[in-house]
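Here's the structure, in structure tokens; my notes come after.
A single protein chain has been omitted; all remaining protein chains appear in their positions.
As written, the chain order gives the labels A, B and C, with residue 1 at the start of each chain.
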Amino acid sequence: MEPTKEQLLWMYEQMLVIRDFEETMVNVYLEGKLPPEIQEGLAFDIGSGLVPGEMHLAAGQEPVAVGSCVHLTDDDTITGTHRPHHFAIAKGISLNSLAAEMFGKVTGLGRGKGGHMHLFSVDKKFGCSGIIGAGMPQACGAALAAKKQGKDWVTVTFFGEGAANQGSFHESLNLAAIWNLPVIFICEDNKYAISVTREESTAIANNADRAIGYGIPGVRVENNDAVEVYDVVGEAVARGRQGKGPSLIEVSTDRYLGHFQGDAEAYRPENEVSTLRENDPIDRLQQQLLDSGMTEEEDSQIKERTKASVQEAYAFARESAYPDTSEATQHVFV
Amino acid sequence: MEPTKEQLLWMYEQMLVIRDFEETMVNVYLEGKLPPEIQEGLAFDIGSGLVPGEMHLAAGQEPVAVGSCVHLTDDDTITGTHRPHHFAIAKGISLNSLAAEMFGKVTGLGRGKGGHMHLFSVDKKFGCSGIIGAGMPQACGAALAAKKQGKDWVTVTFFGEGAANQGSFHESLNLAAIWNLPVIFICEDNKYAISVTREESTAIANNADRAIGYGIPGVRVENNDAVEVYDVVGEAVARGRQGKGPSLIEVSTDRYLGHFQGDAEAYRPENEVSTLRENDPIDRLQQQLLDSGMTEEEDSQIKERTKASVQEAYAFARESAYPDTSEATQHVFV
Amino acid sequence: MADRELTMAAAISEAIAQEMENDDNVFVMGEDVAKYGGIFGATGGLLDKFGTDRVMDTPISETAFIGAATGAAAEGMRPIVELMFVDFFGVCMDQIYNHMAKNTYMSGGNVKLPVVLTTAIGGGYNDAAQHSQCLYGLFAHVPGLKIVVPSNAYDAKGLMIESIRDDNPVMYFFHKGIMGLPWMAYFTGSTNEVPEESYSIPFGQAKVVREGTDVTIVTLSQMVHKSTAAADALAEDGISAEIIDLRTLVPLDRETVLNSVRKTGRLCVADEDYLSFGLSGEIAALVAENLDSTNLNGSVKRLAVPDVPIPYSRPLEQTVIPQVAHIESTVREMMN
Partner (left out) sequence: MADRELTMAAAISEAIAQEMENDDNVFVMGEDVAKYGGIFGATGGLLDKFGTDRVMDTPISETAFIGAATGAAAEGMRPIVELMFVDFFGVCMDQIYNHMAKNTYMSGGNVKLPVVLTTAIGGGYNDAAQHSQCLYGLFAHVPGLKIVVPSNAYDAKGLMIESIRDDNPVMYFFHKGIMGLPWMAYFTGSTNEVPEESYSIPFGQAKVVREGTDVTIVTLSQMVHKSTAAADALAEDGISAEIIDLRTLVPLDRETVLNSVRKTGRLCVADEDYLSFGLSGEIAALVAENLDSTNLNGSVKRLAVPDVPIPYSRPLEQTVIPQVAHIESTVREMMN
């Protein structure tokens, strides 16, 4: 499958937004956590600042998100991971509500109650979880609902290569296969599960080969490339819409930052990231677009637009109010 | 791999013991449960009689147990299932302590505290569980211990075809593969998980194909045949002892009785079992032995011996005492 | 409408059937719920009425299919999903307590998850340590799940209808020993009159199943019937026990318990769950927190499984699971 020019531009712009959102967060996250005046001996305080708690950023992993979501509508469902921003943005969740959620503000997606690993949008049919492998079963359920309702909606579930060794992977793929559910299982292979490498954790080189165990198609995409993801996911989405059942896709991608912010990454070979960054997927798509007619000026406009939207989102988050403390005991039940 | 005459005879005799133990239980289990004088409207009372609680019998599934255990010594470990008698007997656990456990007697393997799904022998290195799929992780641990201790001991873990869709299957196979553990994963495909057929539950026709997902050998044995099991498991055990890692084996076998005693089996095609029984694996091995020189008299001797041992076991169980009620609160901790 | 007695199993499946007729979004899934009708009969007859699309047998993949219930509920379906024995929760607890129970809260109330998770509890028939537990206290401990534990067919039907109509995750615990199964002895009080028409029973309303003046026995599920038998025996000696059937643990009807204790001055909790850090502690704590306003005649007593796995052997099992005689003798002691 080949993307149209419009789709290429959409993917490019979305990748820019994601990258900018994530890189902006790198700095915002540190505000109030450094210098370590909070306590002696402390280099950093995770619980302080504007955005406390863990923060898992997806810079470098944009292609899998945009190459998948370009095929989806608001009727299709996504279940994401603990590293969910790129999926959420590509699925069309407003940057403002996303940023505000991370600031714990009442204007956030979940009124500040979820936090960055727990983003839910009923409108955009998006959910995620801080528990590794937890999205896959729920994706089966969303797809089952679509099937029962006679819709051609698909569900995409993203998970890391580390999650592919969790029991829920196996159970969900088997369930989706026997019930012929329109679920696209997409594994982001960024080579690490925190400090544990893919080789240390995974018995085979290609998780897509595990599709054989469920009698469904399995494809691996190399090279962290949005256009290649577009192609492979496009086929899988079409299969799903046609009632042909689930697919398993693995995408080789790259984690530019630490597992979470504050990760010293002592386990990672020096220069690994700088080498990866030399082959950046956004740069590559930019070049492809420039080669095929996008002008420098158009490019600048896109960049300005994306920058502005990200800046607005963070400003909105800063300015928003915290939820009233009375909300703490609300919403346990609807 | 070819069994010796001695091994063939051992397998034959063990199968007879198992079959006799299980078929004797069919009747013993009903003692005191029928006629239903306990309560009006009751056809049967599971909680009454000599042997209360659930009872899962393995008649028909003898080949997988004997064809595997013939390769094992007391140093090798087994983890079994909720349907564990055939494995326990083939591993050499005394019939007396086995029967007594099912009667809840203090002379039982677990002083009557475990019951028929929870048989543990430290001497024979045997354990099992009433939870589907639970034996596989523990098997990995036993094998890991052997490896750490520098022994060539192997661990065999048995599970049903229904269990092959449980998350623990995937996690355990992956773990065994990456750590190169001497575990032989043996799936008993008796076509049913209670009332749910293999086709309804399993995305592919051959669970051994799932070995591809872990980069290990996978073999399916058809025809519920002890000698074929002998061959395939023998190879896997040799691999394990040589430090070549885990194997996955599926054995096609047949459940002659209900899932548990009392199961009306309304879900099962009529005559299915009688047809299966016509191709009985014990009869086949008997014929093979007779063909290759076992005399009718030898055969009778074997049968007498096995009958006597089973009868003795049930008599021992009947006569043994219940544990003192003070034991109820003992052994939570050692 | 003629008087009808139903078993609890029949009452539950009738409730489900009535709701399935009303609402196409309701469907049932679980191991052996279709062809078999549920190992404990809670879904008996549903497959014939509604077909395989709405009554679905699942593989042995509790994480996948219970997680799928959450996923389907988020999309507007109203799944009823069975965990065959509560004892198996350990293979799928994450989907239950971190997702089904929390997604609503974490979404700031935006995600609505109308799931009913049914499960069998209880011992007494020697099914040993992995098939005899109650564990409702454990689920009541973690936030986000409504906890329903009926003791008889009438309540079972009304509470099931309420459960299905609730827009939140509900866990519905039925004790095997009161389902009225043809293969397990049961306490007869559990099979009782059940109207054919649909009705619901609100959550959070404990029921005074027997009025009394000397002691309050707070209990639930099968233990209601054991308590009743004990109360009958006690009555012969002029001891008047009031019995409260909690019916739901979340929400918990604290007022009914406190009012009764204020009246009788004595509290005995009769529970089949493990003793420590659970239900019986919570009920006792309720009194401890309200000593100011209660006038207790002596210490609170708790009967429950004394923090041991359920032993298989019959005499041992009978020892650790509170029996009628235990309740009776405990109350007698309290009266001295």
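Keep in mind that, in the parts below, a contact is a pair of C-beta atoms (placed from the backbone, for glycine too) under 8 Å apart; a residue touches a chain by one contact, two chains touch by 3 or more.
Computed from a predicted structure; not experimentally measured.
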item: Chains in view touching the one left out; value: A, B, C
item: From B:L42, B:V64 or B:I131, residue that would touch the chain that is not displayed; value: B:I131
item: Residue of C:A42, C:A129, C:V148 or C:V257 in touch with the missing chain, whole complex considered; value: C:A129
item: Which residue of A:L42, A:V122 or A:V334 touches the chain not shown here; value: A:L42
item: Which of A:G104, A:G135 or A:G218 contacts the chain that the document leaves out; value: A:G104
item: Hidden partner interface residues of subunit B, rising order; value: 77, 79, 108-115, 118, 120-122, 125, 127, 129, 131, 134, 136-146, 148-149, 155, 167-168, 171-172, 174-175, 178, 330-334
item: Interface residues of subunit A (partner: the chain not displayed); value: 38-39, 41-48, 52-54, 101, 104-106, 108, 110-115, 117-118, 129-133, 162-163, 165-168, 193-196, 200-202, 262, 266-267, 322-323, 325, 327-329, 332
item: Touching residues on subunit C - with respect to the absent chain; value: 63, 87-98, 101-102, 105-106, 128-130, 137-138, 140-144, 249-250, 252, 267, 274, 276-282, 284-285, 287-292, 296, 298-302, 307-309, 311-312
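One rule holds for everything that comes next: only the chains that are shown with their structure count from here on.
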item: Middle chain, criterion being Cα centroid separation; value: C
item: Whole-Å gap separating subunit A and subunit B, where each centre is the average of the chain's CA atoms; value: 45
item: Distance between the centres, which are taken as Cα means, of subunit C and subunit B, whole angstrom; value: 35
item: Multi-partner residues of subunit C (each touching 2 or more other chains); value: 58-59, 61, 63
item: Of all residues in subunit B, the ones touching two or more other chains; value: 165-168, 200-202
